[in-house]
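Got a structure for you, written out below as structure tokens; questions coming shortly.
Every protein chain except one is present and positioned as in the full complex.
Right, chain A next:
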Amino acid sequence: MSHIAFTFDPDWMSTLTAPFMANAFLAGLCIALAAGVMGYFTIARHSTFASHALAHIGLPGATGAILIGLPVSVGMGVFALGGALVIGALGKKASQREIATGTVLAFATGMGLFFARLSSSASQQMQSILFGSILTITTGQIIGFAIFDIVLLAVLALIYRPLLFSSLDEQVAQAKGVPVGLMNIAFMAIMAGVITIAVPAVGTLLIFALVITPAATANIIAGSPFKAMVIASVICLISIWGGLVLSAMFPAPPSFIIVTISTLFWAIAKAVGAQTRR
């Protein structure tokens, strides 16, 4: 007997004011800031697929961490960072190697599944790692997110122009004395951090729509890198907060609505952009 109940919940305001919701809104703010800013560079550096892969490389870390009794974010972060440093050390071109990236992605996902099967608790958490669990974010995690955001903004303020220069044309930047290898490793390392904090919101499978899609939308709208980063963060925030509000009103998981809003923004910007360019 499958009865699909898709009904409006008149009690949604009380859901929204629950304490776990306050945490979710705060987490959304931290995630939106990090994802919006780094999404721009990910696209400029042609590393979107590599960033998607990082989330999957983090998966065995996450399930493995549960297996040995560590927090999910720690395992996720360590594996994503390890993967990021390897990709970063191989150079900017390596992050564009789709076949190698895809192969590692698939293998990592398989390994994540294997670790999950080894313990029942990991098995239970598998779904929330894959598809997100923004409603269960703890205060401790939010503090971690906020610290990460501050570090991210500080580092970016320092390397902003050289990173942008090397994203535009690595050869010219290198000839002019920009340490392109260092830029690449710094970028990938920060990216691993962004992935680690964004996974709780939408999960490893849907991360692309949260980190890349808003930045792609902003790229169509905005005329400068800085504006694009601001707009991407705003779109990210609207997607996450909108997802939280709508999921309180209707029986749909927040991740689904977050990804839907983000995708709608992109589709509209694409359509309008194509129209005006004609």
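Note that in this section contacts are C-beta pairs under 8 Å (C-beta built on N, C-alpha and C of every residue); 3 or more make two chains touch, one makes a residue touch a chain; residues count from 1.
The working rule: contacts and distances are computed from a predicted model.
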Leaving aside the chains on screen, match the unshown one to its UniProt name from "MaoC family dehydratase", "Fimbrial assembly protein", "ABC transporter ATP-binding protein" or "Formylglycine-generating enzyme family protein". "ABC transporter ATP-binding protein"
Using the document's definition of touch, tell me which of A:V72, A:A116, A:I137 or A:V178 contacts the absent chain. A:V178
May I ask which residue of A:G36, A:G64 or A:P162 touches the chain that does not appear here? A:P162
Could you tell which one of A:Y40, A:F79, A:F115 or A:F187 touches the chain left off the display? A:Y40
Which residue among A:A228, A:A248 or A:I261 touches the omitted chain? A:A228
Please output the residues of chain A touching the missing chain, sorted low to high. 40, 43-44, 46, 157-162, 164-169, 171-178, 219-220, 222-225, 228
